[in-house]
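Each remark here refers to the structure printed beneath this line.
Incomplete set of chains, arranged as in the complex.
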Amino acid sequence: MSQFERSGARAADALRAVRITRNYTVHAEGSVLIEFGGTKVLCTASVEEKVPGHKKGSGEGWVTAEYGMLPRATHTRSDREAARGKQSGRTQEIQRLIGRSMRTVFDLKKLGERTIYLDCDVLQADGGTRTASITGAFVAAQDAVNKLLADGKLKETPILDHVAAISVGIVQGMPLLDLEYTEDSACDTDMNVVMTGAGNYVEVQGTAEGAAFSRKEMDALLLLAEKGIRELVVLQKNSLSN
Amino acid sequence: MSQFERSGARAADALRAVRITRNYTVHAEGSVLIEFGGTKVLCTASVEEKVPGHKKGSGEGWVTAEYGMLPRATHTRSDREAARGKQSGRTQEIQRLIGRSMRTVFDLKKLGERTIYLDCDVLQADGGTRTASITGAFVAAQDAVNKLLADGKLKETPILDHVAAISVGIVQGMPLLDLEYTEDSACDTDMNVVMTGAGNYVEVQGTAEGAAFSRKEMDALLLLAEKGIRELVVLQKNSLSN
């Protein structure tokens, strides 16, 4: 099998250039533009002093996420979901994933009866938008929590650990880290991995796009993902310490 | 940690009683009631001699799935999705998973320009409805394909391999195969695994419900799932050879 060439001569186990820009917009309690190469997602964290019905009177808070793509974030224009009148199954799947991932690192009791909304809106897409959303949303959530602490609304942080995510996949037999769009379209197996700062799994979602994959391939992908996420957590920390 | 007791003294690596009843209803080309203990799902396969827009003129067929739960399949009544006017995110996630899983073992070119709809309707729920759906839908699909072959509409089968699925999870630190509802509610980690008859992965979806899980735990779960799916494929074969 001829070796697959990544764009920019990127190594199989290398992330794209990742940039995290905090305070990208002014109104939200947390506002982060996260870029993985050509993928750009605006993640905002909004705090509301109330909780949804199933948490009312529980003393606990809630963390939830919504995801969207601008119609021309993609190579060809997609229908606007607001105009079509419903969110696609893909959109719902992604925003449920982001929400679950964020809640894993939150102590909802310590958050108190308030909600943090994480809005992840893709301005430009080049693969990996859901994992970029999780990685960026964490930073936005941290900024929002820091504001609550600074304002005296929280005494101690409800955030238990970092959480970050990356996609991995097998293209022409080669396990690759952080797939860009052309790789994603060509891959046989696609896996999204979400991990904590401590290196434990929050979500593993592997899908055979073409042929089913072997246990050996899965192990190779998990190893790559772990490496990528370790690097992303460092980038989150650097960004937050500025 | 005190040992977790499964109902009916079931072993940690044992499936519940699985029953596959073919020809459960009369109109569908394939109609299977699959039971995993108290979980009962009616899986029908319907053949239509046309394809959705994105396949028109391609010479290829399509395989897709829809999933539903009767309002009182569950312990307390849930709203009817048809009355609420939309399918929940959970429902869409599940039916997309079933559809993808089935397509992995189909050669759509050999199917020709026709569609197989797999309708998985839960009559009674006790955990594991999505994996039961996949396992039962395969048998229904096989019956529908056999009918197409018998009717001379197909010369050779488009089905490449078996596909089956099972849930595994960690309850009170113990990895368990085939979670029933009370186990599912109590588990820290929940994983749905879909594999082919050849023993390769089609989907792996692991989710930390409580704490994040370690690589060692994931390995234990994958091992259990592989054992369970091997047994399910035997059950599928036995059912189809009657």
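A and B label the chains in the order they appear, each numbered from 1.
Simple rule for what comes next: a residue touches a chain if its C-beta (ideal position, glycine included) is under 8 Å from a C-beta of that chain, and two chains touch if they have at least 3 such contacts.
Quick caveat, the model's predicted, so the values are computed rather than measured.
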{"item": "Homo-oligomer size of the whole complex, from 2 visible chains", "value": "6"}
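One rule holds in what follows: only the chains that are shown with their structure count from here on.
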{"item": "Rounded Å distance, chain A centre to chain B centre (Cα mean)", "value": "28"}
{"item": "Touch list for chain B against partner chain A, complex", "value": "86, 89-90, 92-93, 95-96, 100, 104, 161, 191, 195-196, 198, 200-208, 211-215, 218, 222"}
